[in-house]
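My structure is below; once you've seen it, I'll send some questions.
Every protein chain but one is kept in place in this view of the complex.
The letters A, B, C and D name the chains in turn, as written, and every chain counts its residues from 1.
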Amino acid sequence: ACSAGGVKSSAAPQSGAKTLVIDTSFDLKTADPGRTYEPTGLFVGKAVYETLLTFDGSDVTKPVPALAESYTLSDDGKVLTLKLKQGATFADGSPVTADDVVFSLTRVRDMKGTPSFLLDGVEVAKTDDSTITLTSKSPNPALPYILPNPALGVLNSKVAKEHGATTDSGDKAEQYLNSASAGSGPYTIESFNLTSQVVLKANPKYYGTKPSYDRVVIRNVEAATQKLNIQRGDSQVALNLSGDQVTGMPSTLQVKKTASANVIFLLANQDSAVSKATPNAKFVEALRKGVDYAGLLELAGEGSTQAPGIIPSQLLGALPADQAAKRDVEGAKAALAASGVSNPTVKLEYPSELTVNGLSFQPLAERIQANLKEVGITVDLAPAPVTTALDNYRNGKEELGLWYWGPDYPDPSDYLAFLPGKLVGLRAGWKDGAAKDISAAGDKAATAIGDEARKAAYAEVQQKLNEGGPFIPLIQPSQNIVTAASVSGLEYHPVWTVDVADLTAK
Amino acid sequence: MTVSGADAPGAAPAAAPRGGRGRVRRHPLARFLLRRVLIAILLAWGITLVTFVLTNLVPGDPAAANLGQRALGDPAIVAQWRHEHGLDKPLPQQYLIHLQGLLQGDLGTSQQSHRPVSQDLAETVPATLELAGAAILVSLVLGVAFGVVAALRRDRLTDHALRVLSLIGISVPTFWLALVAFYVFFYRLQLTPGSGRIDPGLTAPPPVTGLATVDSALAGQWDVFASAVGHLLTPALVLALYTIGLLTRFTRSAVLEVLGQDYVRAARAKGLPGRVILFRYVLRSALVPIITVAGLAFGSLLSGTVLVEAIFAWPGVGQYAYKSATTLDLPAVMGVGLVVGGVYLVINLIVDVLYGVIDPRVRLQ
Amino acid sequence: MTRRLPEAWRQPLAIVGGAVAIAWLVIALAAPWLAPHDPLAQDLPRLAAPGPGHWFGTDQLGRDILSRVLYGARVSIPLTLMLVALSVLVGGLLGACAGYFGRWVDETIMRVADLVFAFPTVILAMVVAAALGASLANAVLAVLVVAWPAYARVTRGLVLGVREREFVLSGRLLGFSVWRSLRVDVLPNVTGPVLVLATLDIGTALLLLSGLSFLGLGAKPPSPEWGAMVAGGVEVFDSWWVATFPGLAILTVVLAFNFLGDTLRDALDPRTARAIKERAL
Amino acid sequence: MLDITDLRVAIGGRDVLGGVDLSLQQGQVHGLAGESGSGKTMTGLAVLGLLPHGARATGTIALEGRDLLGLPQKELNKVRGGEVAMVFQDPATSLHPMLTVGRQLTEHMRHHLKLGRAQAREKAVELLGKVRIPGPSEAFGRYPHQFSGGMRQRIAIAIALACEPKVLIADEPTTALDVTVQAGILRLLRGLCDDLGLAVLLVTHDLGVMSSVADQVSVMKDGLVVETGPRAEVLRSPAHPYTRSLLDSLPDAPAPFAAEPADGAAERSQEDRRADGKSA
Partner (left out) sequence: MTTLDIRDLVVEHRSPGRPVVRAVAGASLTVSPGEVVGLVGESGCGKSTLARAVCGLHPAAEGEITFGGRQVTPLGLRRRALTEIQMVFQDPYASLNPRRRVGDQIADGLRTGGDTTSAPADLLERVGLPREFAGRHPHEFSGGQRQRIAIARALAARPRLLIGDEPISALDASAQAQVARLMRDLAVDSGAGLLFISHDLSVVRLIADRIAVMYLGKIVEVGPTEEVWADPRHPYTRALLGAIPQPDGLGVLPAELPGDVPDPADPPPGCRFHPRCPHVMDVCRVKEPDFGPAACWLHAPE
């Protein structure tokens, strides 16, 4: 069936081409930016698509221009105006236009894919060929922080439409976008396999600085194997090593340990129909004082930090480290006694196979179980596959839950979900009106404008949450990235982990 | 009165050999195949039903596994997602729709990968078949050889040693062995290549069969071929250890049993050399039970891949099945069930055909 | 068979197997007295290499692996034995009915068994375990679902052989009811080989069970189940002792029962041995 | 021709044969009778060196002066099939079910006699004709299961005769067959013995069979030959009490329908009486 052999050579790698091998445990469902929301998907999306704004390196406090060369937010925080950069081109050489931007953003919002909430209630309009306005119904100071999300990458609308892209749920372009790229990023997709590997190649038509590596192979590899691979030189980057796994790495490898923006927390259900013990405020206090935070940090490894509040340390409004809870066994026992609950037995549910930054929930849960036993609280562990566990979590049926929250966008407003009656609050059985003062503090924070005001408002929300809320923030595990000596320029980013284009070969 | 045959008493005029005469009947092979196909269809239907019922027994909601935490909070998105995947219909109707799709050759769309399940399977199944096929090949060669040696050296040291070794082979937990092998050979001794099917620096050959070794050989990419073989070696051996042990035990007893048969004694009484007796008389008969077991063993190899693939990052159907089962990806689980059940049936069919090839009693009814 | 048993016991492998199996049973019974530490206490240094005080090292949570391995015997061995007993019971009864009654009973039972056979065991067990939720009890149930057909097949084959034996017919001719015939004439004559098969299968069952736990579908933490312990060791490759010792525990138990079963099978008379062989171990 | 003296066989420490003496003559059928387990089969197997795993044999088995017990394997292989051949009891199991009759007939011919394929085939077809298999050339390509029991035993005899052996050991060649078929096989054996001058050792427990074809008769009990002599003598006036008890236990029946020579078969049986005269 093979015809002439002349064409074959094009499949073989050109000599001198630089290949970078990245090992990661895949959490990947698609390469369609309008649907992607998983870490690996965002990682790929960042390399293949460009967004209007972005962040510089790992600094998430200030959005910087990308496809848009500048932006202004109106004083009421409702209208964001962006000026498009000239000269940007897609992988097929055609220019990036305001129409492409409008189409892409509208598509994300109206297709009702996973990331559509990012633009909930945001109207996208083109004022002229180089100006875009985004209008929200209520003040939306977070919008500039939302726009860098790779899910909001700009598609080549012409190509996408040819392959079935529409701005409603009838969109059919995913198939195509999983095999090719319609973006303007530094890389294009060479091959895409959800379960084994994704191969990127440098976009020859890229208008910006050419990336250092011509070819990037992203492989789906278990954390343990990632470690072996990188030590053997089989790969150059390993993304998901746990704290234990990076200890004792040979000096020839660079290990970058950064506290991730993921916060692991414990939730105690406030619904008395779900539990007799956990709605009791004193009982929650006993939990809070009973957990051995230092012990958990030990499990998570070097580089991880205790989370003082629900907002991770990188973000505006995070609580200072000295406000973190401390273990106090006697205090916990006292609180337990005061709660009036005797010989409590509670069920701790958590996703068994989930790992956050290479850290498995399993040992954490076992540690917490052991900690609370010392206090006099019996914890039954109820691990379940994510699917099953999520179901109970989402329906607010978990007595105790161990989960994590990663920022959808690096702005504290993302964390208002933890308030009573809100997304996560409801999962803890915390109904609207259950804690009026906390809700009020949240409303204040949501509308505060100006960094200082927002900082103070969010700090107050968290302090109140820590006093009377059902959540016990535990730790921010360390994101440990190991790279071969030959790779430099690596920065950890809380949203897309690593920007491949930043990496350079020494 | 006619007296016939009086002058040739022993000539046995009508004594045609049995089977030489007979009315025209439907060919036994055709009947056999028909029955097989009917059973296969029944089995396939059973598989869909079982997977459907099982996956719907799960307390979880597939939407939860497939949508982000934020999106889950938005009922509109959840409803939209459920509608897209037909989960808003009553269960029996969902099942019927699925069956209808199957009849049209459509395995449905995977909830996780958003791709046709058939496409996912087309990528993962060959990888697993390559692994399991290599393992069964290795086990057949080694297992049969060991078994024959053990039988011929019966009750001597070699036999005892092989017995202990084969029992160890069937006793080692595959998942543990995979771990140990990977740690020792790849990490400590740096002898074997790492995870995956080929070195990441190489470009995969154009898929023809889906088997990396065959495809690279077809494309004449010998560096890729070497890499593919190297990557295949350790997992295949790990997987094969159990079947090697099994086949060794089995071949030994099959050969011993045949050695005790009259016809072997008769062959020895004819003064034939031992080699001829072994290969022509003994192995031929022993092959029938051996291929039966090899067929069964192939099934257990497919199981074993689930445990081995994760450790060697082998992009096979085992990993896919694991992921699908834990994320309640109903179409994917059903697809895996059907394909794997199909493989089982095909293997059975091959075994049956081999019976016919080996044994004229089967072939000639 | 009974007469030949002593011969079987004279085999060195059977002795080794028997001794190891008994040792493990003793460990399972006496773990609380044998274990130097509380298997759940997280009070030792984490990931300490084997050494005095913790001869098998410690795991990620600072628990003593030796104690956990010893206690693990209390989790795995009784469950495995129970699992095999249940499989024998369910599979044996269904197989006996299929073989004895024939016709549609046989067809129905054996087609269902075929169905189960058509799935690779681990995948089916995985789906069942996932469907029922992860717990050891459910893992046992899952393995039961995939294990019974093997016994059903063997028992059916044996019963088919015995059913036409002349003493069974004689019984029927004397007016035995079907059930009496099954109970008095058929079942006692197939139990021997089925039990040998069961011994052979203890190993396989343990492998499956620990395999499921390895995949996270079996034992619930912090219970010291060996398969789950191996899984824990995967994450900390470098600390080889975490995965090695529980793995060796599985290996020795399985090996012991395989040694025993293998010898027993050799001691069986050839006819029943052949029937058993149909089911490749 | 073949002289067995003081043959002792022990299996696993147990004496199975305790000093057997037998002597076979060219052109004569030597019948070996005895109850089950008395060691008849073992005697036959010992001649060919085919004793079961773990057996030890002592004594001498002299084939024209050569002691077979002392022969190296290679030499013994030449004797097997080439000089001494054996036919086993059950024709259903003594032919390989998966090899054609022709193959089983020719392969030792080609090995011992170094014949070419075509030559061997020609000879095989001739042999099949000689043992009266209908359509010998088609039969050559068939498999054993396509033949009836009697035919299979004929084929087994043809295989045994293929390399023109001097001694044929037939271990209960008719026990598994019906009387009517048995008669044919017995006639065949007798004829071959007379025509080819074979020495035949016919193992049987049926004294009737013994009486109709054997020239010499030996009776075994518990691994020992208790009586040997010409047929008429042993069967009519047994010397050993065991032989007598064997004869007594038979239903003493007059020959049925006093030989009415109406059909050819009966005529033929009368002709064969000359065999009796010759041996007497």
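Going forward, a contact is a pair of C-beta atoms (placed from the backbone, for glycine too) under 8 Å apart; a residue touches a chain by one contact, two chains touch by 3 or more.
The structure displayed is predicted, hence computed values, not measured ones.
S.K.: Identify the residues of subunit C touching the omitted chain, counting contacts across the whole complex.
M.R.: Spelled out for subunit C, the touching residues are 3, 101, 165-178, 184-185, 188-189.
S.K.: Taking the full complex into account, what residues of subunit D touch the chain not shown?
M.R.: 35-36, 148-151, 178-184, 186-187, 190, 205-215, 231-236, 245-247, 249-251, 253, 255-258, 263-266, 268-269, 272-273, 275-276, 279
Note that only the chains that are shown with their structure count from here on.
S.K.: Between subunit C and subunit D, how many steps is the shortest route if every step has to go to a touching chain?
M.R.: 2
S.K.: More C-beta contacts across B-D or across A-C?
M.R.: B-D
S.K.: Report the most central chain, judged by the distance from each chain's C-alpha mean to the global C-alpha mean.
M.R.: Going by the distance between chain centres and the overall C-alpha centre, it is B.
S.K.: Return the distance between the CA-based centres of subunit B and subunit D, expressed in whole Å.
M.R.: 49
S.K.: Using Cα averages as centroids, what's the distance between subunit A and subunit C in whole Å?
M.R.: Chain centres of subunit A and subunit C, defined by C-alpha means, are spaced 44 Å apart.
S.K.: So what's the Cα centroid distance for subunit B and subunit C, whole Å?
M.R.: Their C-alpha centroids are separated by 23 Å.
S.K.: Listing for subunit C: what residues touch at least two other chains?
M.R.: 130, 133, 234, 237
S.K.: Counting only residues that touch at least two other chains, what does the list for subunit D look like?
M.R.: Counting only residues that touch two or more other chains, subunit D contributes none.
S.K.: Identify every two-chain combination in which the chains touch.
M.R.: A-B, A-C, B-C, B-D
S.K.: Okay, in this complex, where on subunit A does subunit B touch?
M.R.: 1-2, 5, 8, 11-13, 19, 21, 29-30, 35, 37-38, 112-117, 120, 169, 174-175, 178, 191, 193-197, 217, 219-222, 225, 228-229, 231-232, 234-235, 353, 384-392, 394, 405, 408, 417, 423
S.K.: Touching residues of subunit C toward subunit A in the complex: what are they?
M.R.: Interface residues on subunit C, with respect to subunit A: 40-42, 46-47, 60-61, 130, 133-134, 216, 220-222, 232, 234-239.
S.K.: Taking the touch rule as given, give the residues of subunit A at its contact with subunit C in the complex, in rising order.
M.R.: 222-224, 227-228, 242, 244-245, 248, 295, 298-299, 352-353, 360, 362-363, 365-367, 369-370, 381-385, 388
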